[in-house]
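The complex appears here without one of its protein chains, the remainder shown in place.
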């Protein structure tokens, strides 16, 4: 398994990350990747900037556990998670999850699973700056539901 | 809808395609992309090269219809399909499908839907060169099943 | 009735033919009937292709769909792109 998990302030490049995920393994037939981005609007308010806080140490551990669960559930060849922290602006990339496999079904499922669990299990918190002031983003009910879907499968 | 469909011999760059898909739309919160690659082995035989034939005219039309169906089913902001034709080598990129949306669920579903339908509805055919000679790749039963899943949803 | 016919992939190779224009006798109503007529007129490879697929005017079609004068008809094996 080609696994890489990073928490960083710096931006990342999708092509570079996917190339590193693939390495020189010509068994890889499918790569599914997800990129999450800072939107300029949330809940009807303009967002001028965002701050991402995390729990150093636990974050990496939680992400590793999520990736391990994905490996146990699906026949995947590699997985890569890069999550940014600190100050971000609208349009900035927040997170990358990329998964490689022989065939596409496994990569799609494992990539979505990792994102759904990251959203509910990895200790990151978003604070948005809006014209009404700064506010911590509330967890979305739909994220809990997305993660729970996998438990009955 | 920011839609782009291309059939070409040239390679593509994932980051460049995703940047074009996003454009300057700061509403985009999620981008899911799929890249299909030439594997060096198939059905137990080494594959030294591959040739991709298509039906010019119908190919673009079929891809447009698939993307239109995806738009009708999910609330997505953009979709991009790039499919290569001609001679390809192991490790080469074959196809890109990328979908943007506000939230991730729609982008994951629409991206997988487009790939599943592309596999069964778009007129492309693969010929592999192996030590036993050239052979046309047979359709996979699992691809039909993958496409049929969406009909009952 | 005059029809343009295209062949692809393994079927094209077996027939040694990319495309042809054929003048068909009256009474050929469907793709299935066109296929049977072609098989009986030197295009046996059509019958030997498992799960043969059809397109009419660049849209996927079924054996029971009609063929009309001036149509572009394509025969090919199941698609395998992506």
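Just so it is clear, A, B and C label the chains in written order, and each chain counts residues from 1 on its own.
Simple rule for what comes next: a contact is a pair of C-beta atoms (placed from the backbone, for glycine too) under 8 Å apart; a residue touches a chain by one contact, two chains touch by 3 or more.
Nothing here was measured: the structure is a model prediction, and the numbers come from that model.
For the chain excluded from display, the touched partners among the shown chains of the whole complex are A.
If you put the hidden chain back, the residue from A:14, A:47 or A:115 that touches it is A:115.
Touching residues on chain A toward the chain that is not drawn are 36, 52-55, 57-58, 61-62, 83, 94-95, 115, 118-127, 136-140.
Keep in mind that, in the parts below, only the chains that are shown with their structure count from here on.
Central chain (C-alpha centroid nearest the global protein C-alpha centroid): B.
Farthest from chain C, judged by the mean position of CA atoms in each chain, is A.
If each chain is reduced to the centroid of its CA atoms, chain A and chain B end up 23 Å from each other. In terms of their C-alpha centroids, the spacing between chain A and chain C amounts to 48 Å.
Across the assembly, chain A contributes no residue that touches 2 or more other chains. Within chain C, no positions touching two or more other chains are listed.
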